[in-house]
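Omission of a single protein chain aside, the complex is shown with its protein chains in their original locations.
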């Protein structure tokens, strides 16, 4: 069976990922996954949340929001439970590949602002935020030290269609129809950081879960190449030990 | 290696689950999982969110909050991103086993208020909320109709210890140490509704994930018996076809 | 004339008061007055409000809230004017029997959360909060010092029925019918701390007021015994001079 | 012993009360009690709170706030628990002398804004709000109907000094020193509507309470004359039966 | 053509401006421009906004609000975009004639509270706030130093009528009809501080703008005399060099 946009089941949408989209933040990137477009900006501040004060350890946090014109109908400007959930996921994903003890009592805030939404905004945010984060760290990196980011991290969605197909990188129309929807976050070393699978319209078996994870793994490996390409010379910092 | 409280790796904490804890709501339950204690109250209102108006379909939503004295240090009374994430999970889990087309344009709000927290408050909330939900539906159920709740649903956590053990039903001390933490929501039919696995301190392999799911499945099956016991005569409504 | 629940005019409802209901706060209690149930948790923090900084004096404050399932219809989770009024009353009542100069620049916050409401939640909160407060102070008390709590304090309601009866400890149904409703807070020494009498449906004479105060005095004396019983060995600290 | 401003113990401060201070509201008044100055504005809207919809009954509510320049230090513009408590008291006092069934499904909002504070702002608000309320009702009153306001209502404070004196109408300096502080709301018929007596620094006996009430009664009777004078021709409406 | 209230096109309404209206703030004034009445209170605090900490420079800010009874219909108590816009304009106008480097790291907050609105509340606020500001500075002024206020500042509105007349000092009825509405802020030296001209119903030419500015200049010069009169002996401080 054919997908709405003619893709194969295991095929990603066309992806554009470029760093330095904004001039002010320490790190920034724009990621386009089909019609989904997200700006990621990483800012460094010399302070940490109260629970880290005096520990010498830094923090990474994220904020996620949708521009009013990013959806139809218009997205009202207010903080939602969904946004809270997504920004916590982005923050955990980035912290999972970062050594928080290596950059002092600083906070990196990664803002992911959705310019246009067509499914997969949270996974696109993670993939793009990683590039902004690496770029930001290079602005404070001192030669000969451990680079704070230990490995690549990227994310993709996968799910089942009502026709029983397992498909990769769902757009909005596919996501609305899907029986189960999975977001997978994975490291460059091939291990999982986070797996979230939800079957609001249908429950699913262990076999279903395994099929989805297989597909996600294929997709994420391609994302690492796209991230490396966007980082260019900055890519070699990742995982670098002093 | 022994667990802090002497349990086996695949052993649940002592669980107490009783319905009708509060007299005012249509359905109510208290669940105690070791030192974790949650009150669940299901209230029925004759209205639905805007997106369902005129569809003839009902809705189930949840609210989750911690009493100030439930934790040390004191939990400040304010809505957090974590609470938003948890209440969305509870709502999805309950909707997954409910036929929303069977009870008209009504909203069931299930309030999960944590009296005391010692790990596993979100999974205890789901397990207890199910009992309150079934009790609430019996107050509007008309003989000969389809009962809105199609199957049992319950949830448990599992995780890895730094020593490489896979353990079931983590208390707060275990959760703080765990390398990865998984929340599994499952139906009476043995299928998954939601799997969320997070490795903030460590990434994890497919084999790790499978080990955790095996353990969770064992635990959840015991929870169904505890739910049936708490529901008593009301249990037979679940999954009943007119 | 008989009361709804068969009590005599000067009779309290059945009262259950137990300390150490929650394990995390420094002091905690649950109080049940008939169907009214309130959890009281006293937490100690090493800071004071701005107006006390540098004075060496401590502070006692209270927060009061109703769980959504505590009433019918459901109590929406939001701060109300009524809650503000009640938590200020609880705070004043506790401060009236405490020597704020004896425990340094610390704040004790007493959270009163209503699990179930059937009239008299504010007076039950004061009576229960006192037990939580004493328990909390014992955790920081040093032998040979003055104990901060100088005397017992408890509270009860009384009112007139439309039939002209003066009754003690009104439940919700009685309170809704009452022409005037009075909340009395009294010390162990038999003096008043606060008297609030309101005649929204009817004004009242000096003689009416005196009749109500007589009844309240009778009720509160019984509450002191119940508080002593709940405190057990901790009770002798109260009013103890170094 | 002499009072700070040379008054006798049972003497009110100089009082100025005038209606029609603002041109826009249906009713308005300014009241000055010594240096305390409050503007009262009564507005009529053709709607009632949800709990009264369809009952044919009206509602009276109040809002109370302090202008930033009314106190030293500056009063920050925000809603406080104290303001919530006071505006609820004003609303109850006005409703106590009004027949809510006589003016249809309308809400009268009485705004009490403190221009300058020197003690007694809540009692001045009640006394002034009454005048604004009567004026407002005359704008919708139809000849031959029952006038909604059944009786006069006014309020005053009284208290004990540390020297054991019972004094009337405390200014801010006296209030700050007082061992107990009482607010009394009374009807023209000489009955109480509300008595609130608080002994934050000291508890008090029944005899103390009686002494305070005697004094308050004397003061309030003078306020009724001042209200009648301010209302002029409008005064005869009060308590008028069709 | 005659104006509603019989004024000539270049005629101000009757203006009353008096300082020391409130006793608590360091500076205070009441200004009445026809039926428009505004209280201005200037408070001094020993702190500055974050961006000025450590610079030795002070700050002047303003808050603007309408009392609920100031308009018909009743003005709801909440912060609006319009109020934000106006209070920023007041702050800029006062800062334009003040040397912020002369009074240390202090903040002067000028609260402009509208008691009654009949057009021109923002310009009346600026004219009155100036008097309160000067009065406030005299309380901290040390002989022989530079007085912080360098020049007078006042403001007035002007506009076009649909009949093509250019008129000064519009009341509410005139403002509602006007094709274009202009607010002009000017210094004692005759230069502009701020010109805001808006043609929501109609665009306007350069000639129109010049006509309006001519009229405003005439009006503002009269306001300086009124300010000097209200300041009395304090007026000579303005622009005084050590």
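A, B, C, D and E are the chain letters, set down in written order, and residue numbers restart from 1 in every chain.
Throughout what follows, a residue touches a chain if its C-beta (ideal position, glycine included) is under 8 Å from a C-beta of that chain, and two chains touch if they have at least 3 such contacts.
These figures come from a predicted structure and were not determined experimentally.
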Touching the absent chain when the full complex is considered, from A:17, A:65 or A:167: A:65
Of E:45, E:85 or E:225, the residue in touch with the unshown chain: E:85
Sites on subunit E contacted by the missing partner chain, in the whole complex: 80-82, 84-85, 87-88, 92, 95-96, 186-187, 189, 191-201, 203-206, 209-210, 213
Missing-partner contacts on subunit A, residue numbers: 22-25, 28, 35, 39, 41, 43, 45, 63, 65, 67-74, 77, 109, 111, 113, 115-117
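Rule of thumb we're sticking to: only the chains that are shown with their structure count from here on.
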Subunit C and subunit D: spacing of chain centres that average the CA atoms, whole Å: 28
Distance from subunit C to subunit B - Cα centre to Cα centre, in angstrom: 34
Cα-centroid distance, subunit A relative to subunit E, in whole angstrom: 51
For subunit B, residues contacting two or more additional chains: none
